[in-house]
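Complex shown without one protein chain; remaining protein chains in place.
Note that the chains are named A, B and C in the order they appear, and that numbering of residues resets to 1 at the start of each chain.
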Amino acid sequence: MARKKTMQTNRNNQQAVSIDSHAPISFTFDGRTYQGCKGDTLASALLANNVHLTGRSFKYHRPRGIMAAGAEEPNALVGVGVGGRVEPNVKATQIELYDGLVAVSQNRFPSLKLDIGEINSVFSRFFPAGFYYKTFMWPASFWMRYEHIIRRAAGLGKVGDTHEDPDRYEKRHAHFDIVVVGGGLSGLSAALQAANSGQRVLLSEDQHQWGGWLRSCDDIIIDDMAGHEWADKTIAQLAEMDNVTLLPRTTCFGYGDHNFLTLAERVTDHLAEKPAHLPRMRLWKVRARRVILATGAIERPLVFAGNDLPGVMLASAAQTYLNQYGVLAGRRGILTTNNDAAWHSAFALHKAGCLITAIVDTRTNPAPAVLKQAASLGIQTRLGAGIIAAHGRLHVARVEIASLTKTGDALAGEAEHFDCDLVLMSGGMNPVVHLHSQSRGKLKWDERTHCFRPSTTHEDEQCVGACNGSFEPERGVKEAIAAALKAVKANGGAADALNLPDIVATKINWAPMPIWQIPNGLPAGQGGKAFVDFQNDVTASDIQLAVREGYHSVEHVKRYTTTGMATDQGKTSNINALGILARERNAEIPAVGTTTFRMPYTPTSIGMIAGRDIGGLFDPVRTTPMDKWHREAGAKFEHVGQWRRAWYYPQNGESMEQAVSREVRAARQTAGLLDASTLGKIDIKGPDAAEFLNRIYTNSWLKLGVGKCRYGLMCKDDGMVMDDGVTTRLAEDHFHMTTTTGGAAGVLDWLEEWLQTEWPELKVYLTSVTEQWAVATLSGPAAKEILNAAGTDINLNDEGFGFMSMREGYISGLPARIYRISFTGELSYEINVPARYGMALWTTLMRAGKNFGITPYGTEAMHVLRGEKGFIIVGQETDGTVTPHDLAMSWIVSDKKSDFIGKRALARHSMKAGDRKQLVGLKTKDPKKVIPEGAHATLDPNQPPPVEMLGHVTSSYFSPNLGHSVAMALLRGGHARMGQTVYFPMLDSSPPIEATITDTSFYDPKGERLNGKL
Amino acid sequence: MASSNSENTRDSVPNAQSPQASALPEILPNPEGGAAGLSIAKVTGKTLINLRCDDKIKAKLETLFGAALPTQPNKVAIIGTRRALWLGPDETLLMIEEEQEAEFMLNLRAVLGNAHYAATPVSDAIKIFRLGGARQLDVLAKGCALDLHPASFKEGDCAQSMLSHAAITLAADSQDSLLLFCRTSYSDYVTSWLKDAAVEYGYILLDNA
Amino acid sequence: MTESNIDRGVRALRDRKKHYSIFSLARQAGNYHQGWQQAWRHAEPKAEYDAVIIGGGGHGLATAYYLASVHNMTNIAVIEKGWLGGGNTGRNTTIIRSNYLWDESASIYEHAMKLWEGLAQDLNFNIMFSQRGVLTIAHSEHELKEMSRRVHAIRLNGIDSDILSPEDIKKFVPIMNMDQNIRYPVMGGFLQKRGGTARHDAVAWGYARAADDMGVDIIQNCEVTGLRRQGRRIVGVETTKGLIKSRKVGCVVAGHSSVLADMAGIRLPIASRPLQALVSEPIKPILDTVIMSNAVHMYISQSDKGEMVLGAGVDKYNSYAQRGSFPVPEHMLAAAVELFPVLSRLRMLRHWGGIVDTCPDASPIISRTDIDGLYFNCGWGTGGFKATPGSGHVFADLIANDRPNDIAAPYALNRFETGLLIDEHGAAGVAH
Partner (left out) sequence: MLEINCPYCGLRDEEEFACGGEAHIARPLVDNPISDKDFADYLFYRDNPKGVFLERWRHSAGCRRWFNVVRDTVSHHILEVYPIDTKPSTKAGRAAYQASWRRQSPAEAAARKVPQKTRKTSISKR
């Protein structure tokens, strides 16, 4: 224990507000073990152990340390975790420490202290912004090689070796009357006020502890309590109320249309042992009626040479490390600032034992109060001055200070040198306006505090406190309570206004001096590097260069220099960059413009956004009542849309070809059985049902007799074939429609659309019955015998039960509708039973058919069988560009009907053109050759590319029954090419396949087999 | 056959549902102790009839059904074990005891004669589950965007929506239980999804309710 | 004169110290990069031009560049309401390929591909055209058949395309999930080796710089407020910087084409839809090609900076807001993690939306209009970037000659009257 304490040399206060020093924690960084406390962030723990150097920059590999204490940290990026949990590029300031945490530095080789990449820094003059646009062009062929090297040099962290993420990620929807984002002084006040109304309130906070800045400052007393005590009391109060949801460790990263918020809750990242049942993170998808944003503010760095050295940090960050974690970031410090607020941070550190040797302020007129206090603390000051350069190798050791001209753009005196191990910098505050901007709220430039503040809103949203530019605590609380009351009222509720808490805080003038770069007395581009975007290594002179080269728009500057494009998303760099850009263009900042912020506020877990909709839950798999049988029969399956269909049933080691040809032969010689349950089925009822079908299908339906079936083709209104199927008249006003498996849902929606929007006068009701019925198709010469053997009360004789008709009855006791229709060309029955009997029907038929050689067949055999007959499959013979005429199915297009969907479109001149792609059959010269589906036809096999193509093969199989291959193709002007020879070039080097154009009915063209006569 | 390279994939055809979803046991105790957070019970022995008709015709069926069929959107008529769910301005889902189906349909035809309506049996097309447990709403919220807070979704309310990728209908049947209706072919997906979503809270699958 | 205009342009560039090379870089390093010149002048509009191009994106700037370099028209202007490349040029996922199904598409995208291959040298601007290959994967029997159809057509059109087996893919893309027992197993794919990506901003800047060097005026922050007509002829463009006369006006304003058409009193069969994309934080290289999947709807590559770049399909409603709805990235990332489990542990860094013109047949419009001298180039949907050089090249040809060349002809507006569409929606979805 004692030993551990001594290791944390910079921990000077064991009682700091955010840590529990009685719970020591050990962790490793770059393989070395350190001790920290419960409540630490990795950053505070490293600083406690006097570790400042944490990473290397993106481009120049410069040594970098911890600069901030929150989401804005640009430098301290590490890789965290082991095995499948490795996560690159995590900000050390956002990692909650846990026992056994493993972190490694990034973008360095061989080690952090000695990184050969630092060579880039030496040659940095050759790599200004956008240098790669200007070179690597000769010889042309070499770019890919240059790029290979560049790619390996770029990137930051590494992904883990194990690619399987062991963690779960959850998502949930939620609805709230009022959502408050940010658990600082203003957010807590707004939440408490809103909660008093009894309305459903959500309060979220990015950190794991509540209070925000209240935890970092030591000079706010609220209702006679220290700020952080008041925060704890208020949160306890809110936790009591069951209309309030509190989400700590939760970042609101997105604000979309209609008050849709997305929040990322970190559930187990901070735990050493991660319970298996808990998700690592939870995505909250929140619909809020009113939103109150209390997201605080972020301090700006100052831009001076060497401002990126380890040991140079934001003043507020140093104060946070001191007051929250009891960590003193240095022993000998210097503050450089342009505002009063930072002075108080310096005072705090000075009192805590970090000797502040000087406070350097670019202004000549800081508030008398701070000057007085500095004097009383014996801190010397340099007014109207700035740090013009910081020096040191792996840590800041010395700074040069010089006085500046009134405007701050040139030096006004000789430089003095100060030794130090800590530089505090402060360039003023930036309200966190990201979410307001994401919601499309507008921003305006505040001439007093020199920052962007929210102006008009777009969604139902209000900003309060520091994120609204109201940095004074009293004002923030007043705004928060007023905003909450307004929201409650707008929701139609009421609540008594809270009394304003009694706040005692140091009065601070928050207006900084607008100075965007501290001059170094040298011509532009010379002297040490003054960084604007630390992570991407963008310097002030890079921005000057961009402007010089004509990249004036802020967007061009961002893209040309990459400023603001790093993983800190420009939280510390945007305004400084804008300021320098404005100066270079002699324009005002608002004229130069800002960028609109977009989701996410901070980098957000991809695994979390994916959630559980992966693996087995990625997409539903729909199965038929007979699915179990198919699986037990060892069927291979194929996905058709979301349906899983038996594809073929290999027996004792058959290849697919063997299995399919066995199934195909059986269906023609004895009988085959197909699970057709997936066909779409729609119940159509009403006095106008026939008229409705007449408008939907291309053929006529008015005269179809009850009990009779008819095949129909439906087109979109552009005349292109959309779906097909057999529809049966159950009664005068009642029809049963079947659709393709894939088209089922679309067809039902299509029909409903026409009924609701175009023909509301038609009295027709539609109901989907796809899953009400299980369907087994029994096909083949023995079909009738098998049905009789199974036992049925239906007379199966042709007289009683002709082709294209339907009978209701029983099959071995199962209530059934039998449709005598055929997709194989054989005698065929589509037997429909209520789905619960599907399996019973199937096994009954298999049993009854045993002696007749019944053979189950899958979708592949079905394809071959219909291929032999030249029947089309929508989606295979068609692709949305094919008309009924193209399919040689003009016979199904009625010219008598006054109208049907697609009629007018089919009458367009171009639809009649003879050179359209038309469906034809193909016979290969070599009967054994099967043309690959998708192969394209040409008249001249020797033509060099680009080859003149007639069209492509839509279906192609070897027909076991015919002993030769059969194919269909859509060929330009195909109907007039009967007998012509065409060639199909192959993808491999094999010679083109030669084939003759024929019609499409290859097998039993007279259709004699339909009646089972052999 | 189809394309020159597909041969080598033919014998490694996917078997749809990945292990992860189906691997979950029938019962998962609440990892944090106490009763399972979710109970899922298959509801059987019911007949479902999809009724398409306008409000006038609904009125004619009040006596037969035993209660006025809902004419207000997303309301359920509850009478004993019978339920009538509003699905649309001219669409209602009737749930009655299976043994009453034949008689009910007979009387329905008698009452409505040749009026314009469609009463289609869909018992086999739709699966019914009764959900219970202290965390049932938290589980549903993971995949359903409806506001199911007791304040806004009370007994006698119903709603159609999505549960992740599946269309569902929910009915608040009483303080502590919900009826969930989904298409038969999606029921495997829905149960897998519910089980997986309840891993945090524990669940129990009951055969009948 | 024998020397081509391109040669003259390039030579002109070389002569000047404006020329970019490793040597000029070294020379400038010597004087702390103080000597670099503006990439393009910030021109103010003249009273009249021989042609005005509305829209300072890649397509518009390329049009101007080819008008000047190929057709000798140097008294022309490009006017842009905001900043160059601020529209879809700077918002797309930079995929470049020419492996299209229909002949009409193949010819224009391959025309573009050939220009891409020499573009950095033509423009003396490294646009980082990286031919790392584009692999389109198939997840079902149906997609395998569709793939075969496409590859046969692509090959016969003389465009490179190889079919990859799952084994090949495993080798080519080690991080891809090749488990065959998942919902959408990777059953195969086809690769265009010449496909790849380019640096989108650099394309706009490179064309702007080269066009400017031939005298083209590039006018930013100049919004069009009206189109001045005399009867059935265009005579000028009304802008926030005043009237600019011209008897030839080319509109290349993806996303806002309908708005301009409206100003001219004509109509286009176009819907403006949001298209979303996102990038992850930068990591060391894990993916050295471009992957596209239609079934699970996403495409992905890794930028030179190390960011994983992902895109999906368009949102379902019309919008001019350059923002879409959350479910789109949600489903896109689920698909991405399903295919690439390693992504689960990465974080989304930036997300944005563009406005794309979508046509009924998912093919562009490059056409004259009912107004003489007014031309439109639009409707590129989600695929415009890859066509940039080809699109600009044929559009310049159309504007200069007032008639489309063979490549552009099929893309005329009248195809919606005749119904002779170029339907690139691809497979009509599974059936039977």
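Heads up, the rule we're going with is that contacts are C-beta pairs under 8 Å (C-beta built on N, C-alpha and C of every residue); 3 or more make two chains touch, one makes a residue touch a chain.
Because the structure is a prediction, the values reported are computed rather than measured.
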Interface partners of the hidden chain - shown chains only, full complex considered: A, B, C
Option touching the unshown chain, where C:Pro269, C:Pro285 or C:Gly313 are the choices: C:Pro269
Of C:Ser107, C:Ser319 or C:Ser391, the residue in touch with the unshown chain: C:Ser319
Residue touching the undisplayed chain, where the options are A:Phe260, A:Tyr711, A:Phe803 or A:Phe852: A:Phe260
Sole residue of A:His909, A:Lys928 or A:Lys1006 that reaches the chain not shown, by the stated touch rule: A:His909
Touching residues on chain A - with respect to the absent chain: 173, 256-260, 287, 440, 458, 717-718, 749, 752-753, 756-758, 760, 898-899, 903-905, 908-909
Touch residues of chain C, complete complex, unshown partner: 256, 258-259, 262, 265-272, 316-321, 325-327, 360, 370, 416-419
Touching residues on chain B - with respect to the absent chain: 73-74, 87-89, 91, 145-146, 159-162, 167
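One rule holds in what follows: only the chains that are shown with their structure count from here on.
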Centroid spacing, where centroids are CA-atom means, of chain B and chain C in whole angstrom: 47
Contacts with two or more other chains, residues of chain A listed in rising order: 285, 613, 615-616, 618-619, 621, 638-639, 647, 932-934, 987
Residues of chain C whose C-beta touches two or more other chains: 141, 145, 147-148, 151, 163, 182-183
Residue ranges of chain C touching chain A (in the complex, touch as defined): 20-22, 24-26, 28-29, 32-34, 36-42, 82-84, 86, 90, 103, 106-107, 118, 120-121, 124-126, 128-132, 140-142, 145-153, 155-158, 163, 175, 182-184, 199, 201-202, 205-206, 220, 280-286, 288, 296, 302, 304-306, 321, 323, 325-326, 329-331, 333-338, 340-352, 418-421, 423, 425-432
Residues of chain B that touch chain A when the two form their complex: 1-4, 10-11, 13-22, 31-32, 50, 52-53, 90, 116-118, 120-126, 138, 141-142, 144-147, 149, 151-152, 164-166, 183-186, 188-189, 192-193, 196-197, 199-200
Sites on chain A touched by chain C in the complex: 58, 84-89, 125-126, 128, 131-138, 140, 143-144, 147, 150-152, 154-160, 163-165, 169, 254, 256-257, 260, 262, 285, 440, 523-526, 541, 545, 548-553, 555-556, 559-560, 562, 565, 567, 569, 598-600, 603-607, 609-611, 613-616, 618-619, 621, 638-641, 647, 718-719, 723, 740-743, 859, 862-863, 873-876, 878-881, 905, 908-911, 932-936, 938, 944-947, 949, 952, 985, 987
